[in-house]
Structure formats: C-alpha cells, structure tokens
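Missing here: one protein chain of the complex. Every other protein chain is in place.
First chain written, first letter: the chains are A, B, C, D and E, and each begins at residue 1.
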Amino acid sequence: MDRLITLWNSTALSAFTWGEATMMLVGALLLYLAIKKKFEPLLLLPIGFGAILANIPMAGFTEPGGLLYYIYAVGIDTGVFPLIIFMGVGAMTDFGPLLANPRTLLLGAAAQFGIFATLFGAIALNGLPGFNFSMQDAGAIAIIGGADGPTAIFLASKLSPDLLGAIAVAAYSYMALVPIIQPPIMRLLTSKAERSIKMEQLRQVGRREKILFPLAVLFLTLLFLPAATPLVGMFCLGNLMREAGVVERLSKTAQNELINIVTIFLGLAVGSKLSAGEFLSLQTLGILALGAVAFSIGTASGVLMAKLMAKFSKTPINPLIGAAGVSAVPMAARVVNKVGLEANQSNFLLMHAMGPNVAGVLGSAVAAGILLALVG
Amino acid sequence: MDRLITLWNSTALSAFTWGEATMMLVGALLLYLAIKKKFEPLLLLPIGFGAILANIPMAGFTEPGGLLYYIYAVGIDTGVFPLIIFMGVGAMTDFGPLLANPRTLLLGAAAQFGIFATLFGAIALNGLPGFNFSMQDAGAIAIIGGADGPTAIFLASKLSPDLLGAIAVAAYSYMALVPIIQPPIMRLLTSKAERSIKMEQLRQVGRREKILFPLAVLFLTLLFLPAATPLVGMFCLGNLMREAGVVERLSKTAQNELINIVTIFLGLAVGSKLSAGEFLSLQTLGILALGAVAFSIGTASGVLMAKLMAKFSKTPINPLIGAAGVSAVPMAARVVNKVGLEANQSNFLLMHAMGPNVAGVLGSAVAAGILLALVG
Amino acid sequence: MDRLITLWNSTALSAFTWGEATMMLVGALLLYLAIKKKFEPLLLLPIGFGAILANIPMAGFTEPGGLLYYIYAVGIDTGVFPLIIFMGVGAMTDFGPLLANPRTLLLGAAAQFGIFATLFGAIALNGLPGFNFSMQDAGAIAIIGGADGPTAIFLASKLSPDLLGAIAVAAYSYMALVPIIQPPIMRLLTSKAERSIKMEQLRQVGRREKILFPLAVLFLTLLFLPAATPLVGMFCLGNLMREAGVVERLSKTAQNELINIVTIFLGLAVGSKLSAGEFLSLQTLGILALGAVAFSIGTASGVLMAKLMAKFSKTPINPLIGAAGVSAVPMAARVVNKVGLEANQSNFLLMHAMGPNVAGVLGSAVAAGILLALVG
Amino acid sequence: MQQQLSEALTIMLTGMITVFVFLILLLVAMALLRRFIGTEDRQPEPSTRPVSRAQNQQQNAQRVAAITAAVHTYRREHE
Amino acid sequence: MQQQLSEALTIMLTGMITVFVFLILLLVAMALLRRFIGTEDRQPEPSTRPVSRAQNQQQNAQRVAAITAAVHTYRREHE
Partner (left out) sequence: MQQQLSEALTIMLTGMITVFVFLILLLVAMALLRRFIGTEDRQPEPSTRPVSRAQNQQQNAQRVAAITAAVHTYRREHE
C-alpha cells in the first residue's frame, strides 16, 4: 500500500500546475501546426515536442542532469548549434542569382528596416502598462523581422535568453505564414502593371566568382562588423565548401546529416525554453504582435525600395521581388513568383527573387551583428 | 640503455594483472560472439573492443583524460546516448500491427513479469553467501528481462553504474540467444493444436491513428509515470518524426547516421565498464543466471497471458505470439513465426507477433520508469 | 553620433595588428592551396578558414565563449577528434596488399627513420641562434615525417600544443607535395633497371586473415607499446568494423558522415592555433625546413631498405615501393606507380606499393607511441 | 533479509499492477482515439511511404536513360 | 522612457545606415571582383555540378546492367 502511495505521489497528476498544462497545449498546438499545417515542420515539430517534455512536472528535463538541460547547455548557451545550422544553410545557398544581379543586395538591405523599426516599436510598447522590454530584449525581439531562424535563435540566446522560446516560435511561425502575410502588402503597394513587369534573363555566373564571393563577404564583415563574424563566418564557410568543388563530401555532410542532427537537438532545446513562467505573459503577446509588424514592415520596405530602384534602372525591375528581401528562403521567393504569375501568367520571377532572398539572409546576419555591437 | 629500460618499463608486460588479462579474454569472447556467431554485433563488437581497450594497463583509457573516460562521462553518465538510441529505435518502429490489434498490448504487459520476478529473485539470491545486491542493484539486474538494450543501459546507469557492464553484456547476449531460449518454453506451454491456430488478417491502420498513437503514449506517461518520460518521450519523438511525414530528413538521420554514431560510442563506453574489479566476481555469475531466468519467465508469462486471452476472445489467438511480448525486436517475432511454421506450414505469425513485440518495448520502458520511481 | 562612434570603435579597422593581418594572409594562402592547387583540401580548407576566423580582432573566436575555443577544448585538448578520424581511416583501409606481402612491413618501418632523424635534427637546430626546441617540441615536429595527419595532430596536441598549428600545416602541405618531393629522391637512389623490375602478382587474402590482422596489431601494441594504444586501437577498431562484415552500417558511418563531421571541426580547431604569436616566428621556418627534410629522409630510407631486401629476396622487389613506406595514403603509392611506369610502360606497381603504404600508417602510429613513451 | 524480500515482493506486485493498469489505460485511449478519428480516415494507407522527391526524380532520370539507351542499342543492333 | 525612445531611434537609424553602407560596400567589392576576374572566367558554368565519380560509375554500371538485361530479355522473348 505504501508502495502504491509512493507511486501515486510520483505521478504528475497531483503536481500539475495550470501553467504547465497550458504550455503543453502550446506544445501540442505547435505539433499541430507542424504536422497538419506544415508550418516549418523541421523546427516546429521538435520545438513543440520539447515544450511538452520541458513542462512535465517532476520529470526534470530542464533541471541539471536532465536531457534538455544538457542539450541547451551544450548547444544554445554556447551558440554552437545555430552556428552549425547556419553553416549548413550556407552550404545549401546558391548565390548565383544574386551575383548575376548584384543590385538586389539593396533590396536585402531595405527589408531589414523591418528589424530596426521593430526595435523602436518594442521600446515604444513599454509605454503600455505590463510591458518592460530592455534594449536587449527589444533587439532580440526585433530580429524576428529578419525572417531567419538560426539568426534569431543565435541573437536571442546572446541578448535575451529568457525570451528565446517566444522569439523562436514567433520567427518560425511567421516564416511559415509568409504566403499569408506578404501578398496583401505586396498588392497594396504595387499596381497590376508593375506586378506584370518581366525582367531580363539572368547572366551565367562563373565558378570563380562564386568561390570569391563568400570570401569577400567574410572580408568585409571582419573589417567592419567583427561582431557579425560568427554568423557570417560560418555561413561563408558553408558556402565556400559548397562552391570550392574540392570538399564535396564535407559540403554534403554539412547540408544533410550534420544539419539534421543539430536541427533535432536545437528544436528540443528551444522548446525547453517554453516554460509557463516566461511564455505565459503579456510580453509574449507583445512579441507575437511585434513579430507580425516586423514582417509586414520588412516586406513593405523591400517592395518600396524595389520601386525606387526601378525608377533609376535602365533594365526593368519588378517591384515584387523586393518582398523577397526579408529572407525566409525560399518561401518568400516562391510567394513573389506566385503573385507575379497572378498578374501575368507568363511572368516567372522565381530566379529574380532568389537574389534579394539570399541577400536578405546576409542582411539579417549583418543586422544581428549590428545589434550585438550596439546593445549586446 | 637507460632509454631501453624506460621503454621496457613502459610496456604493459610487467604491469599486467590476471584480472586485466582475463577481462581482455572476455572482450575477445564478445568479439567472437559478435563476429562469428552474429550475436547482436552492432553493440557487442564495440562493447568487446571497449573492454579490451579499458583493460590495457598504463594506457589510461578510463582515467580522466582518456578517450573512454570522456565518452562515458558525456554519453552514459548523462544518460544521453541511450536516449538518442531510443529515439532512433522509435523512428524505426512501425506501430501498425499493434494498432491493428491493440489487445496485444496486454501481452507486452504480461511479459514484463520477467522483470519484476527477477527483481524478487535478485533479492532472494542475497540468501546465498557472496551475494549482496541492494534494491537498486536488483532493479538494474531485473531490467535485463525487458530484453531491450538501451532501456537496460539507461536504467543501469541510473540505478547501479557499477553493474552496467555486466548488465549490458547479459542483456545483449540473451537478446541474441532468444532463438535458443524461447522455443523450448513456447513448446512446453502450448499444444501443437494451439501452435497451429491461424489468426485473422490484420486491418489496415490509418495515417492519423499512427500519428496520434505516440502522442497518446506520451500523454499517458507524463500523467501517470513522469519517471518514464525520458525513455518513453524520446521513443515517441522518434516515432512521431517517422509517422508525421513532414520531417522525413530528420527521421532518416535519426534512424541511420545518428544512431550509428551513438551506437559506436555507446558500445565503447559500456565496454569500458567491464573492469576486472567489477566483472570478475560471483555477482556477475548471479547476474547472468538471473538474466536467463528473467527471459524465461518473461516468455512464459507472455505465452500464458495469450492463452488466457484466447479463452475470452471471439477471434482466434495463437498463444505463441505472447512470447514476442518480451520485446527483443524483431528477433522474438521471428522466433514466433518459426515455431508457428513448424506446427503448421502455412501459418505465418510474423505480423501478428509484431504487435506484442513493439508492445514489449513500451512495456519495458514503462517498467523501467516504475523501477526508477520505486527504487531510484 | 555617439552610436556611430560606438559602431566605428567596434569595427576591426582600428584594432588590427600586423600579426593578425599576416596570419589572415596565411589563412588565405592555405585556402588558395586547398581550392586552386587541391592540396589536401579536406583539411586545409577548414584549417585556412579557421586561421582567418581566429585572427579577427575583437571577434573572440578563440577566447572562452567563442566557437573555436569550444571546438578546440572538446576535440583537440581531449584528443578525441584525431582519434575518431583515425578510426574512420582504419575503416577505409584495406590491409589486403600488406597481408599478401607481409615483408613490406619492413619498408613501413624503415621509412620512419624520417621521424627519428628529424627529432635529432630539431635538437641540432638549437645550435643556431633563435631556435630553442625542447625535446617535446622536437618529438612533435619529427612526427611530420610520419606523413599522417591525424597522428601528427594527436601527438602535437599532447607534446607541444603551441606548435600544433605549424606542425599540422606542415604535415598536410608536405603530404600534398609528395608528388614533387619524392620522385627526384627515388630516381637518385635507383637505376632505371631497378625501377623497371616487375613484381609477382599478389595472392588473394582470406576474410579471416583480414579480421584477425587488426586484432593481432592491437594485441602486440597493448603488450609492448601501451602508449600507442589510443591511436592504434581506434585505427584497429575502424578496420575491424570494416572487415568483420557484421556491422556494415557502423563502418559506413565511420567512413563517411562521422569522419566528415569531425574533419570540419578538426580543421577549424587546428586553424585556430595559427595565431601570430606562435606562427610568425623563426621556429615556424625551422619546422617547415625540418618537415621537408623528414619527408626526404623517410623516402630515402624506404627506398634503401627496399634495395637491401631485394638482395636477399627470392622473388623480385622493385625498390621504388619503399618510398610508399612514408604513408601519405594513397598519394605515395600513386607516385610509386607513376615513377615505375616512366621506367617501364607496362609496370604497374600500385597494388605492390599499397602494402608499404598502409604499413607506413601503422609504423608512424607506432613511432608516435614510442615518442609519447620516451619524451611525453 | 526478510524485510528486503517482502519489500521486493511489494515492488513486484505494485510494478506488475502498474504496468497492466498503464497499458490497459493505453488500450482504452486507443479505442477512444479510433472512435474519435471515426470513419474519415478509414481508407488504407498507401502501401509504401513516399520516397523523397529528389530521389524519385533521380531514379526516374536513370530509368529513362536506361530505357532510351536500351532501345537505342537494340535498334542499332537490329538494323 | 523618453530617453529609451530616443536611444531606440538612434539605434534604428545607425543600424539601417550601417546595413546599407555595408551592403553597398559589398556591391562595390563584387564589381571590383568581376572586373578583376575579367573575361577569363566568362564561359558559363556547367549546368549541373559534377556528381562524385564513384556515384557516377555506380549509376553507369546499373544502367549498363539494365540495358544488357533489357535487350537480353527482349531477344529471349522474341526468338
């Protein structure tokens, strides 16, 4: 009988708090979004699962000695996991379309206004009762607008680890929502004639140019933005391995097994930060709202910049491609293609949008470095 | 000359003890069993090799700074390696046959009597001179009856790390001996007529059922047995990745490269616990004997439970499938199939035995959680 | 304005030192050699990239908390990374040609004279002003003559971590230069008639012999050279996994994903040791010179030993194959083949040279163990 | 010793009961689940899990190449 | 609050300017790079990245096997 009582006391039924139960529902919701709605499932499935595990009373997943505690300490506290993922992303990225039309770098720059405007917005939100974001918090929240998962996780883990869970969830959710968030803004800011503009075919890019590009990016970063070198450096390493052509087996591993292994553990570790105390607060609502604003502003800035560039350009520029500057590779570029096709059934913008799209990845890594340097 | 003496003193010849030499022979025996007899080679080969390395005098593999020391500290002390392997096993497990015939869960439950009876047996053995198992030791030894390697290693590393080597060796050895241990017991407890019983074809199981099943298992576990959530949780994560259909690349990696990498290191680390001081004792003989008893009782309980269920069932149940409840996937199910074919040449029980077989995996993970809660 | 100044102060432009700038050029040179000249790109690409990252002022890659700091601490300080790579190399090595003609072991032994002569040379160099190598330094430098990357990194990390960067760079560079360094020496020491000698076809080697060989190597090592067991042991484990035939999936993973992952990080960590303070010194020039000497002496000793053996052999021996004893698998064997073909267009020595080639790997691992025992 | 044995006995009984209770709960949960999912998911699962698209395409390409070449070879040999 | 807001505004402006300056520098660097590389690298990149040799050989072997078998089968069936 004593044993039965021991066992009963060791069940979670008595120990459950409302907060934990709610966080499990949040985890279940993330699983639903990942599996049923196909919202960035590679990350949201492990994040959701991690959130459930982390909130089991008495299981101790996030306490010293627990599985998620170790994973978090090894991979996120050190910043190693997002950097490895960023290396893999670099190895998957083809800078060809950007090199063929380098001006699209400016679109990737403009779209980062989503980040910095959100930083201002987060601080402005402190005017409302219940919000009290520090400048670090604001920077970490703002990076959601970068629409780049590993960058957001890396920066949040440095600036504001307590908000990491909410920020990562917001970043990946909005990235999955790109096909819903972006089109109305794109249509609002462009006329049908503009959306129908066909762009010239892209030139072929030589192999040497592709090899030297990541090195040039690294070089400029280390000169002017050393704080951005962890992110940008690992990204360039991955891209160099891809383009060098002499380390095919390393590049393949970085793009597949290594990034997959790290993704599983990164997701679980991020999920482990979804605890009731930190997530179930007004702040999280603020973060979600700011994230949506960030994406919208980023999209709008990109489109407006493209319109501006079109004015001064000799060759035609379809302003839609500016929207791809938020990164969210390759979803945003596909959205551009789709909206372009709606306006003109023979207008294929996909490759033209890939330039600003990968420029957006660089842009947000650079922005993350700036935030680290200014408020870190 | 001095140098030659330095070098000679640095050879192992002088330093060897009988214990170390004997443990190397044990390691060599494990390699023989793995390579020549194909006894669970994926684990026994690295375990045997680890045992040899760990017992080299003056090489310091298991001392701070040594390779096996690091691997053990990182992977076993923390419990991380068996959990990652369990995730991979989950990603390899198809619960379809169990979902098609859920009653076979009861067979997976019954076969766990092998575990708990052995716990009693280990304590009873203390009556003999030379044995002095604590309740933790008994629990760790008993889990051999679960016929599941990672579960045994996980539990032993928590309850009784000193016995880990002997327990892991016993668990994998007996799993390899399933085709020899089980059939006599199965024949003893059933008539030829019973063994000839054909079962109805299994229904198809829908995708949604397969997705929700690991979540249901996780939910019940976290409610009633939080102590079992590390094992069951990682298993369910693997299975969910498999069935969700949206994270194919994570599931493939968990089933292949990740589990392979961890298996090599897990085996070496387990082998490093095969030291003379701990292995060359009467206790190890006791553990081996208890392990054999555990498997036999588990097999018998499964078969008897199946006979009981057959009495109350409308559809025919072949009692042999109860033997698969000990887990040892998929070996035990194959043994059931073979013994069934002996009795009736057109009686294919493989898929029917897969239900209790995977139920046995769940059952022993649950039993491990109970043992952790009661004696941990 | 203040912000702009903050940002400007956070750029690297002001902080750069000449040493760092020079080391970056060294890193860039390594990238050039890796990508354009295809000098051992699998290692030199990550090493070169690591050198660049490590020398970025204010980025803190090698300070506690930095990425390269963690990688170095986890993988090199502990010796784990080179050992894992050595396991992978073992899994890639076919000892068939050596087993078919075991006498070629002597060639692998003779070529290690390159190592020990270099140790003497390093100490002799202390006679010049500006050099002050300790015996440990000399041992670490000497291992460059082993022409085996992971062995060199492992030994240098144990004996003389400060020289690790220069030693690893020298080892891999000279391995890549084997086709330039070796042929003149080979031609100098042999007549055209000798180079034209055809050797008898190799016998087939049975599977059992291949399985027992790594075990025999391990056995002798643990008896006589326990200090060599980490290297030799992991190499033999890899080879046993390859030949056992029962753990195909572990062997494949050790040869591919695992070694690839570790190679990326090993290269970065080695590169992180290329700091101005340690690399930009007269000592580095000494190391580079000694490395070239080591390779040359090793090649010459191998060839001379082969000439000696040919005198006493009943079957013909082409002295060129002695040059393959330096290891540098499979480059040195290919060089032998090429030089042999020059002398006699129908003389294919490749398989005959593979015997001494893999013997050289064993030989230098053994030599590393001896150095560890004598000066470690 | 006596006390240890009785403790072991208790653990044995508690353990087995818990295992059964737990798995019976799971059985019930699965039954509820099946009822809850209802008939909307009754169509049999496709027999094989879809291979990744890239792999598929590669295989297709290989197959087509093989067919083309085979037919080509055959014609050349029979003309 | 007021001070925080003005600080945020400064960061916003500084940040956007820096992002633009940085990416414009990159744009210039790329232009220089292209000029520096010159015409020597103007030939289009081969459309597909070369597959590893081993893989290639394996595919070839498979293809040849398939062709041989196909023709063989065909002949057997038509003789």
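One rule holds in what follows: a residue touches a chain if its C-beta (ideal position, glycine included) is under 8 Å from a C-beta of that chain, and two chains touch if they have at least 3 such contacts.
Computed from a prediction, not measured in an experiment: that's the story for all the values here.
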item	value
Chain not shown: contacting residue from C:47, C:80, C:99 or C:339	C:99
Touching residue (missing chain; options C:51, C:76, C:89 or C:109)	C:109
Touch residues of subunit C, complete complex, unshown partner	96, 99, 102-103, 105-106, 108-110, 112-113, 115-117, 119-120, 122-124, 126-127, 135, 138-139, 204-210, 212-213, 216-217, 219-220, 224-225, 245, 248-249, 359, 362-363, 366-367, 370-371, 374-375
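Note that only the chains that are shown with their structure count from here on.
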item	value
Taking each chain's C-alpha mean as its centre, the one farthest from subunit C	D
Inter-centroid spacing, subunit D versus subunit C (mean Cα positions, whole Å)	46
Rounded Å distance, subunit B centre to subunit D centre (Cα mean)	21
Separation of subunit D from subunit E, taking each centre as the mean of its C-alpha atoms, in whole Å	36
Overlap residues in subunit A, where contacts from two or more other chains coincide	3, 7, 224-225, 245, 249, 257, 370, 374
Per-residue multi-chain contacts in subunit E, two or more chains	11, 14, 18
